[in-house]
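For this depiction, one protein chain was excluded, whereas all remaining protein chains were kept in their positions.
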Amino acid sequence: MRYISNTPAQQKEMLARIGAASVEALLANVPAKARLSRPLNLPAAMAEGDLVRHLRGLAGKNAGADDFACFLGAGSYDHAIPSPINHLISRGEFFTAYTPYQPEASQGTLRTIFEYQTMMAELTGMDVANASIYDGASSLAEAVLMAHSVTGRAEIVWSRGVNPLYQQVVETYCEGPDLRLKMVRLGDGVTDLEALGKAVTERTAAVVVQYPNFYGCLEDLRAVGELAHGKGALLVVAADPVNLGFLTPPGALGADIVVGEGQGLGVPMSFGGPNLGVFAARADLVRRMPGRLVGATVDRDGKRGFVLTLQTREQHIRREKATSNICTNVALCALMATIYVSIMGKHGLRTVGELATAKAHYAAERFAAVPGVRLRYGAPFFKEFALTLPKAPDRVVKRLLKERILAGVPLKGFDRAEKSTLLVAVTERRTKDEIDAYAAALAAAVA
Amino acid sequence: MRYISNTPAQQKEMLARIGAASVEALLANVPAKARLSRPLNLPAAMAEGDLVRHLRGLAGKNAGADDFACFLGAGSYDHAIPSPINHLISRGEFFTAYTPYQPEASQGTLRTIFEYQTMMAELTGMDVANASIYDGASSLAEAVLMAHSVTGRAEIVWSRGVNPLYQQVVETYCEGPDLRLKMVRLGDGVTDLEALGKAVTERTAAVVVQYPNFYGCLEDLRAVGELAHGKGALLVVAADPVNLGFLTPPGALGADIVVGEGQGLGVPMSFGGPNLGVFAARADLVRRMPGRLVGATVDRDGKRGFVLTLQTREQHIRREKATSNICTNVALCALMATIYVSIMGKHGLRTVGELATAKAHYAAERFAAVPGVRLRYGAPFFKEFALTLPKAPDRVVKRLLKERILAGVPLKGFDRAEKSTLLVAVTERRTKDEIDAYAAALAAAVA
Amino acid sequence: MEARAPYDKLIFELSAPARFAHSLPALDVPSADPASLVPAEFVRATPPELPEVSEVDVIRHYSRLSLMNYGVDTHFYPLGSCTMKYNPKINEDMARLPGFLRLHPHTPASASQGALQLMWELGRDLAEISGMDHVSLQPAAGAQGEFAGVLMIRAYHLSRGERRHKVLIPDSAHGTNPATTALAGFSVVQLKSDEAGEVDLADLERHLDEDVAAFMITQPNTLGLFESRIHQITEMCHAKGVQVYMDGANFNAILGITRPGDLGFDVCHFNLHKTFTTPHGGGGPGAGPVGIKAHLAPFLPTPVVVKEDDGGFALDWARPQSIGKLQAFWGNFGMLVRAYTYIRTMGPDGLRAVSDNAVLNANYVLKRLEGDYDRATAGPCMHECVVSARRQKKLGVTATDIAKRLLDLGFYAPTTYFPLIVDEALMIEPTETESKETLDQFCDAMVQIAREAETDPHKIHEAPVTTPVRRLDQTLAARQPVLKWTRP
Partner (left out) sequence: MEARAPYDKLIFELSAPARFAHSLPALDVPSADPASLVPAEFVRATPPELPEVSEVDVIRHYSRLSLMNYGVDTHFYPLGSCTMKYNPKINEDMARLPGFLRLHPHTPASASQGALQLMWELGRDLAEISGMDHVSLQPAAGAQGEFAGVLMIRAYHLSRGERRHKVLIPDSAHGTNPATTALAGFSVVQLKSDEAGEVDLADLERHLDEDVAAFMITQPNTLGLFESRIHQITEMCHAKGVQVYMDGANFNAILGITRPGDLGFDVCHFNLHKTFTTPHGGGGPGAGPVGIKAHLAPFLPTPVVVKEDDGGFALDWARPQSIGKLQAFWGNFGMLVRAYTYIRTMGPDGLRAVSDNAVLNANYVLKRLEGDYDRATAGPCMHECVVSARRQKKLGVTATDIAKRLLDLGFYAPTTYFPLIVDEALMIEPTETESKETLDQFCDAMVQIAREAETDPHKIHEAPVTTPVRRLDQTLAARQPVLKWTRP
């Protein structure tokens, strides 16, 4: 087997040195009745060439964004991924290292995380960011738990503008500490501030909103924050950092914790994972933060170096008292984001935002001009918008798939009230030609 | 521009330091009338995403061997390329270095070349191999020139079993020194030894044969060598090293110089280039060899190290007296081959050969069973064979293309006598299913 | 030899105003002032402080940073409990096939059948490997697999009208076990290990009662020992209605040898980034599928990948008793492709050979070191071994010191100070992909260090001296946290 280095002769030599007759003898602790008495019932080993053929077959059955114009969003986006990222993350020294427990032999990883933390703090407008959480949804769950632990309160006021899949994840995480989500309805695409005002109380740990929200609309964070802070609750904002080179960062609008799905920052969609959970907060909350943190320090000779720090928050030190159970995170996705942000630089993300919003507005106008189609909401949106269709959205999606267009996400499955709604995302990668083709196909589909 | 690091401000600073008003001022030596007075008439710069789309479009128009069953050979073969090769050669330290002029900072490249030389010597059965020539054909041309320089003779006895494209290249290289190729006909698929015996004279510098030859047949090298050596000529053999884990190496059969196209050793077909010119010879000829050579030595502390050596053969030292004009070679392809051979190891190449020859014989039998189709030649073949078709081969090729089969190379263009001949190659990658599908499609096409 | 002053830049420190590395398309739709599209208050007033660098800066910077890391591709990496085996390159190629890499998670099922089939098959294969009835691929890592598992146990008890509050965990357990348990709302009761390092059955007996929801153990445990009385343990637990959870981080020891499901476990997670060769990436991503017995099936996370009657594959959301979701989408799919590729590469015999060789390698290392270091346990180990630097400690040389010295000798370090129940623990997991030659070099280095501890401890205390930085001041880092770069 090409992944096993020892030869039969070496195995014998080693057994002799150990003083065991066979590997079987080393398995003495495994009781006979525990032993599997047959080979595993798995497909036989495949040679590399055959396997590649098989997997190319499976991959070929999927409508990837290379061959289909992708207008899907709802938490994962077809943003451009500059070529250098894959080349750099593929260097074995990054790829095949693990958590930098030995900092002297892991400065590469530690420095990239430190850069990442800086970038995420800067984009979100917060003081500190951690080294990553699994994805945007679990990051939001950690934020809610942290708000609970900071405030000692158990009620979470939840805007219906937050991604419903995130809600499902947060509810899972709320099971243990028995936190309760209090739902606040939307007005015309954004959180109804009056309803919100009523929902927030002295028992509220956090108010949770998404920015732009699930429907692509821009929430008035400042107003939400004031309502939250008025009752001593934290403002927790879910925001996609790829948008925050263009949009005012939540940190500038009163957020206490900002989380988000960082997939747009150079991480492939990959059918939804691995993603990148961004987590940033105010400085004074840092000792309650989940996940790893890298800090600067000096070595024995006074030279700058970097280490994992504030580890007393973590499970390997604090066990059941840790701020989170996270251990393995998504460091390599964070590295992708770090390289992505380096490439985009100070001004590139603004351009990404400008392109996306211009194209999204052009698309919205074109699509809403199709007879029977209209924009679902009136609030200002950014790069994603909801359409109300005169025919069942999943049927429209099926029709457009034939034209090699991934038309959007039908929202019926998330909310019965949205059974005619199709959520459409437009990144900078979409072209006018694709949008025009979409408009034409949509017109045909709903005619 | 993302590939130009200096900013306008830095450019100004630098000009100030130089004491020039502008870059224009630095171009003073370029006379005004030499200056291009308009921008180059080239397509405008494309953003990375647009460019990728464009190039995917171009690539998509080609029938690559991922999507088509490739039975094409005639000098380039669809052998399997193990995954590690691309990962390793993509490391920037290999990829973006150049000729190891500073050996202390190039031991990586030097060591891989030293390994490569060893492997090629071993596979060809020769004493020494160089660091690479452009491709098999130009390698053969260099061998012919070397035979001329070693023997002082100007006549090359050339078997018609050698790839006709190689012949065209060798003829180009023979132009300068005015060498003459004397053609020797084939018998039933292999060089006619009687004709050869007559052709070789005291004026013959070298006898050139291919093994297996262009038609896939196995030449009797020992007999050819005896005829050559009898008249003081060198035996020059063109042989594909990927076959030489299975076949008796030419070095064991009397070859004085062995060259070959090494593309089969892990180098992508890439529409015919870059390829890998293998060049190996007897030890006593080493100072007449073209191209780079790496040798072992020691450093100041007595530690083993590697350097370019015997450089007095080369153009940068010897100029017009050099053994060859080659400078840039195909080092990275040689690295691919080195890794490939490491992966295949002592026994893997034999298996590659066994698989290929078994499949080729199965295919030959299946195809020759199609009514009207027969094997062109009777001599033993290895992994490639010529078919005589009852219909025009290029029409048959066109028909099979529709079935996603690249059926073979029609030989009409190379030799009028072969106007009904199709050359078919079968590597270890071809499957029984593909061969059976070919047989069925062939039957339909010639029916 | 002298070493060159190592590179010491952060990407921010390469920045020059107006330099850039991006390449963005021109606006091809009728241009509108973005300000007219998005109200002014939503438009960022000042650009973020991000680096301004060229593509060559980016490539050279991150290439150079990579050179400051040890990785499995360049170094032996015997980090115990982490299974730092070779990560096959073909896995990477397969995960990057555009039909996988560029696939949006909300692509209609009809247009993502290949991805769904792969997930379904992988779930089926992991079920076979573990002897469990169902597997959810959704958890993003081991800790999240644990979380899903414990929540399913909780839901199971609740569905039977039982509200149990405690989870038992041995003192040798990994930190995620108690942390997860607490996260799921349970209180943790720590059990002592017996002399041999296994679960203390008497202590277990004492703690088993109707308020215990689960017993969570690692098999083989973190001492590298197979819990030999495992059937007794699971039976004792089941008798009290207690569910038994297996932390499967050490699955590399038992592939094809024994199956958690057959041992009586109710739940078990996998770390695909350990046993199934998905790369560790400097800390992640991984994937932590969780397997369960049939009685827990109603509680599986949603959605579940199912095979339909017509042979097609779909995501099934209609699971009213589900514990819900763990991450937004369906799992760390990219990692699943790699694990699938690996399992298909190996086949049943190959997987069995993995564990045989992992066990052999660990025992070989243990044998070679036992003269110079104290063994943590008697008898053979499974896929990893734990030794103690107790003897060296007496000479003033700690496990940390030994780790640092190993870095100088060209090896990454074992896991240190874990499991907690072993003083000065050095936990060594060689994995099956390493050769005897490499193990011998490593053991030679360990023996050399043991000698140096006796003769030249100063050398060890000075280590490392060959790395880009020397020992770092952890206290300073924690006392005055500097967690991001600021313009000087």
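Structural remarks
A, B and C are the chain letters, set down in written order, and residue numbers restart from 1 in every chain.
Going forward, a contact is a pair of C-beta atoms (placed from the backbone, for glycine too) under 8 Å apart; a residue touches a chain by one contact, two chains touch by 3 or more.
Fair warning: this is a prediction, and the values are worked out from it, not measured in the lab.
For the chain that is not shown, the touched chains among those present are A, B, C, taking the whole complex.
Shown as candidates are B:Val169, B:Leu196 or B:Val370; the residue that touches the absent chain is B:Val169.
Of the options B:Asp256, B:Glu314, B:Glu384 or B:Glu418, the residue whose C-beta touches the omitted chain is B:Glu314. Residue B:Pro177 is the one among B:Pro177, B:Gly230 or B:Gly372 that touches the chain not shown.
If you put the hidden chain back, the residue from A:Glu48, A:Glu155 or A:Glu219 that touches it is A:Glu48. Residue positions on subunit C in contact with the hidden chain: 1-5, 14, 16, 19, 23, 54-57, 59-60, 63-64, 67, 73-75, 86, 88-89, 345, 408-410, 433-437, 465-466, in rising order. Summarising the interface, subunit A meets the missing chain with residues 2-10, 47-50, 83-84, 86-87, 92.
Criterion: only the chains that are shown with their structure count from here on.
Per-chain CA centroids place subunit B at a distance of 45 Å from subunit C.
Subunit A and subunit C, compared by their mean Cα positions, are separated by 19 Å.
Taken residue by residue, subunit B touches two or more other chains at 2, 48-49, 83, 87, whereas all remaining positions touch fewer. Residues of subunit C found to touch two or more other chains are 19-25, 55, 57, 59, 63, 88, 90, 92-93.
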